[in-house]
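With one protein chain held back, the other chains of the complex are shown just where they sit.
Letters are used for the chains, namely A and B, taken in the order the chains are written, and counting of residues starts over at 1 for each.
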Amino acid sequence: MNLFSFNYLSFQKCTLAQKYALALYIQTQTVFKKHSFFLLFFGLLIGLVLLGFAMTPYDPVETNFLNRLSSPSWKNWFGTDQMGRDIATRILYGAGWSVGLALIVSTAGAVIGMIIGLLAGSLGRFVDGFCMRMTDSFFAFPELIAAIVITGVLGPNTVNMVIALILVSWMRFARLVRALTGDIKQRDYVVQAKLNKLPYYLILSRHYLPNIILSVVVIWTSSWSRTILSISGLSFLGFGVQPPQAEWGAMLLDGKPYMLTAPHVMIFPGIAVLVTVLILNLMGDHFRDHLQSSEK
Amino acid sequence: MTLNNFMRVALIKAISLILVLLGVSFLTFLLYYYAPGDKALAIANARYIGEGSASVELVEQIRLETGIDRPFFVQFYYWALDLIQLDFGVSLISQEPVSEIFISQLQETMELAVLSLLIGMSLALPLSLISVWKPKSFIDRFAIALSSIGAAIPSYWLGLIFIFVFAAKLQWVPAYGTGSLAHLILPASTLGLWVLTSQTRLIRSFLLEASAAPFLEALKIRGVGPKELFCRHIVRHAFVPFITMLGLDLAYLLEGAVIVEVVFARGGIGSLLVHSVMSRDFPIIQCIVIFSAVTYVTINSAVEIFQWFINPVSR
Partner (left out) sequence: MLEVNNLSVRLQDQTLLENINFKLSRGETLCIIGESGSGKTTLLRALLGLVPLSLGSVMLDRHVYQSPEQSQIGLPSTQIVMQDPIAALNPRQKIKRSIAESLYKSSLQAVEIDHAVLQALRDVELPESLENRYPAQISLGQAQRICIARAIVAKPDILFFDEPLSALDAIIQKQIAQLLDRLKKQNDLSYIFVTHDLGFARHYADRILLLNSGKVEEYQDVNLFFQGPESIYGQELLEAAYILGSLPQKKTEEFRVA
């Protein structure tokens, strides 16, 4: 059966397996049409990064003093740093640090914020008051200042940085989820579910969660990109991922003394941060537009 | 009636403000209390630098003097008592009063913040106004591109680029240090660009939202010209959310100042914070953290009261 030219009659004649295959094909096609730009872009990017991992002959931390601070060339696309390490390779590995850690932080923040927001919005006034005053208290500290202080006091390393960033990132989610939940609580379908004596956990999982999750995803992508900026910023200040690990901010911190003689040491990691955050922001905008148009 | 209503709103706000301030100070103390390491030993070492490790007797003496061994809530009580009197103690390193160090550094940060706000806003306002007035024009596209790229630029990297281009290559302005206005130009431009991009995005979205308001259709039918419509109605309508967000952004300017100050090796609250955290100078850390939180909370409350006066719906 030709997938590209089918009509209803031939669909009737299909076997069950073919029908499933066709349904799957149509579904992926509609998803692809809606989000084609991003799927292409994202796929290309992930492909490039993976290809880079496979192709690069260099190690991200192994030093080679014979080849220090060499300018970009065909051998080292983005040049080498003060210890002769290939910057392109380090940026590839740095993607794992920045994007991966930020993913952990924003996901953990989303989960904590959702739990607190759901409790505050769906339970009584006392729980609500307590949770929201707590959220306000955490919110009062500017994100970066709080993160610097927490990592600095606990001891500057990657784990403490992740803890600190989770502590400063959950409030956004809590506020959003609290607002959405408070709204849903008044809806007739929740009232109906209560009249039908559904237990609290089922009302949460069937009525509250499915109706807030899309909005949470939008905030989650923006939190993801913010966290990438925070991680590299903290590492640049010396509070995050420590050199010689190939984190983008740590690379900048490392290369700062050499930037006048070998500017490529600091230019490329910065561009990596910029491009990654830009892509994630665009993805978030795209999700938000999609959500808004689906709500109308 | 309205005033009575206002008093009630103000009372509720005041109570929740006090609760939040209590929460803020509690969290700050919690961090200090559970910070790893022997605090008495750290104080002893800091006070008598150059004599090697402090003696056991000295550490014990400091332990008694500062009451570090007492239970959590007792310590919190005395700590909060000092806090209410705005007594942050003395720096562990220099032994100078924290408030003096803080105020001297605050001035530099304020200079930076005010100048960058001026730079940012003087560009952001015309840019976003033109962008909404002439949609799809070159300026509009430029504003959109600028605000999305600007949100993704790491400010420390931008600072380094500025230093590289304007200080090292072109040698127009000095790169590091404090003193003259020339020293201030690069840091203020770095921070100002952040203000520019974030404000352009916000003002633009407020203006767009205002120009989609249904009452504008009625005005159009009545024959109000597009110029008057834009200048009198749309801009005025976007003004309230603009002021609201500006208040909150002021508080976040402090955050941007931290990184910029470190990159340009300037003095100020930000670099003071980073140095104090590195040397674990707790009184200074606490002072800065509480200052930033209180600033945020106060601005937030002020904005809410402002909104209450401006917007009849929220009453």
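Throughout what follows, contacts are C-beta pairs under 8 Å (C-beta built on N, C-alpha and C of every residue); 3 or more make two chains touch, one makes a residue touch a chain.
Predicted model only: the values in this text are computed from it and were never measured.
> Taking the whole complex into account, name the chains on display that the unshown chain touches.
Those shown chains that the absent chain touches are A.
> Could you tell me which of A:71, A:157 or A:192 touches the chain that is not displayed?
Looking across A:71, A:157 or A:192, the contact with the absent chain belongs to A:192.
> From the listed residues A:172, A:207, A:226 or A:264, report the one that touches the chain absent from this view.
Among A:172, A:207, A:226 or A:264, only A:207 touches the chain that is not shown.
> In the full complex, which residues of subunit A touch the absent chain?
Residues in contact with the chain left out: 187-189, 191-198, 202, 206-207, 210-211.
Just so we're on the same page, only the chains that are shown with their structure count from here on.
> Distance-wise, how many Å sit between the C-alpha centres of subunit A and subunit B, to the nearest whole number?
25
> Please output the residues of subunit B touching subunit A within their complex, sorted ascending.
Residues in contact with subunit A: 16, 19-20, 23-24, 26-27, 31-32, 35-36, 148-149, 151-158, 160-161, 163-164, 168, 251-252, 254-255, 258-259, 262, 273-274, 277-278, 280, 285, 288-289, 292-294, 296-297.
> Which of the residues in subunit A come into contact with subunit B in the complex?
133-134, 136-146, 148-150, 152-155, 225, 229, 232-233, 236-239, 249, 252, 256, 259-260, 263, 266-267, 269-270, 273-275, 277-278, 281-282, 285
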